[in-house]
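Missing here is one protein chain; the remaining ones are kept as they sit in the complex.
On to chain A.
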Amino acid sequence: MGERGILIEFQPEISEKLLEKLLFYKNKLEEFYTEVNVEVINTYNSLLISYMFSIENLYDEILTVKKLFDEAKIGKINNQQVFHLPVCYDEEFGWDLELIAEEKELSKEEIIKLHTAPFYTVYFTGFLPGFLYLGGLDKKLQISRKNQPRMKIEKGAVGIGENQTGIYPKSSPGGWQILGNCPVQLFDKNNDPPCGISAGDKVKFYSVSKAEFEEISAQVSEGKFQLKKENYAR
């Protein structure tokens, strides 16, 4: 992509198998490019080697990358973690719960159950700082986006759209159907890394009451909230 990026594309699909392959190659590339002026990012089916400045010799660079890929033998990704994130599905936050209930012929309890059951896979972060692209939404909850996006969605809002679910890390315009709110701060510019959850990790939601939400919010703003996480056992 121009003078500052090498894009490596795989077949156009969204699958954990492909993600595993991408992350493996990404690790290989990161081990090779230790200098700070090169960054490797992944999406569903692409790897982008992003250079801070123009690539000096593109052909040499592509040969180097090809060689790295040829030598690499696909292994397992290590250190996958599950992050347990609290979500308050109270009507104060769940702006579209009723609409989803009606369209999908489900009770609110059923929606919450379906939304909190899966171990969602984190494919990558994009769109906004700390916005996680999560895969694994239950088919029964798949719903089209709003025809007219909302001008403002609250920070922490948890939404669904098509086959995706996610959390808005800051207030922004958006077209997803909103189920609830997650009080945890997913992106903190003062932390290194600014976002503890990364591609390949799992996210599981758990339902909290309004009172628990308030309590967690207070702990978060005091910097005392401990995010529940554990190693992911397949």
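Everything that follows uses one rule, which is that contacts are C-beta pairs under 8 Å (C-beta built on N, C-alpha and C of every residue); 3 or more make two chains touch, one makes a residue touch a chain; residues count from 1.
We adopt the following convention: contacts and distances are computed from a predicted model.
*Asks:* Looking at UniProt, which of "Extracellular solute-binding protein", "ATP synthase epsilon chain", "Tripartite tricarboxylate transporter family receptor" or "Allophanate hydrolase" names the chain we cannot see?
*Replies:* Matching the unshown chain against "Extracellular solute-binding protein", "ATP synthase epsilon chain", "Tripartite tricarboxylate transporter family receptor" or "Allophanate hydrolase" yields "Allophanate hydrolase".
*Asks:* Of the residues A:F93, A:Y120 or A:F187, which one touches the chain left out of the display?
*Replies:* A:F187
*Asks:* Which listed residue, A:I14, A:A72 or A:L99, touches the chain dropped from view?
*Replies:* A:I14
*Asks:* May I ask you to list the residues on chain A that touch the chain which is not drawn?
*Replies:* Those residues of chain A that touch the unshown chain are 1-5, 7, 9, 12-14, 36-37, 39-46, 48, 50, 52-54, 124-131, 133, 169-170, 187, 189, 193-195, 198-199.
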